[in-house]
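The other protein chains are all here in position, but one chain of the complex has been omitted.
On to chain A.
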Amino acid sequence: MVTEAPFVAVDGVGRSFGEGPTRVVALAEVSVELRGGEFSVIVGASGSGKSTLLNLVGGMDRPSTGSIRVGETEIAALTDRELTRYRRERVGFVFQFYNLIQNLTARENVALAASLVMPGREADDVAGDLLERVGLGHRLDRFPRQLSGGEMQRVAIARALAKRPALLLCDEPSGALDSTTGTQVLAQLQETARTTDTAVVVVTHDRELGAAADRLIRLHDGRVVENRRNDRPATIGGKAGAG
């Protein structure tokens, strides 16, 4: 269920890299709002600033200008230590290339993240449950090299959800997958937004995904050119979640 009040408020945020003639403006005067339970999609061409915006909201980077409020917290003003805590307690991240720890099994990868917010034994149980939920109950003890791309991404989603984050940020989660598998993964993410209070944000260059979004944000050359709410978003894959 989408909350009324914005959970994340990005206000006039800019991010530039380098100085002088080599200065690159990745984002300029970006203002957006994200809500709990909302499935937001950020689209744009390569170099439009999508990933940069995600990194800023996720506390992995600091804006050059502007403010980012998450709940009552102005994250642009947080120290490194406070940002780490912010990511630990509030943010889940899904990467395009999964970034699973190769030497840990599927369950251990998820348990590792869960152990940040709960005791070890409970983390283990939660890991098993989450993997069951994403349809990998039969692959718990496989290493990433023994999983397909789609399976790895589902492990990554389970890992991101293990901390019960308020904010789930996904950078091109289907970018490395075939269309069928990618659809399944996106469906999983949409299901998460619909069934929890988690604000799910997906960055993609696939414009068609916009039809499934509760909110569509389009970036071009570091600026927001479209930011609209979709009152009747489509269900990805035709049904909620992936089995």
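Assume a residue touches a chain if its C-beta (ideal position, glycine included) is under 8 Å from a C-beta of that chain, and two chains touch if they have at least 3 such contacts; residues count from 1.
Criterion: contacts and distances are computed from a predicted model.
A.B. asks: For the chain that's not shown, choose its UniProt protein name out of "FtsX-like permease family protein", "ATP synthase gamma chain", "Proteasome accessory factor PafA2" or "FIG009210: peptidase, M16 family".
C.D. replies: "FtsX-like permease family protein"
A.B. asks: Hey, which of A:F7, A:F39 or A:Y98 is the one touching the hidden chain?
C.D. replies: Checking each option in A:F7, A:F39 or A:Y98, the one touching the absent chain turns out to be A:Y98.
A.B. asks: Touch as defined at the start, partner being the missing chain; which of A:R35, A:K50, A:R139 or A:K163 qualifies?
C.D. replies: Going through A:R35, A:K50, A:R139 or A:K163 one by one, A:K163 is the residue touching the chain not shown.
A.B. asks: Which chain A residues touch the hidden chain?
C.D. replies: That gives, for chain A, the contact residues 51, 55, 58, 60-61, 81, 84-85, 87-89, 91, 93, 95, 97-99, 101-104, 108-109, 111-113, 115-116, 120, 143-145, 159, 163.
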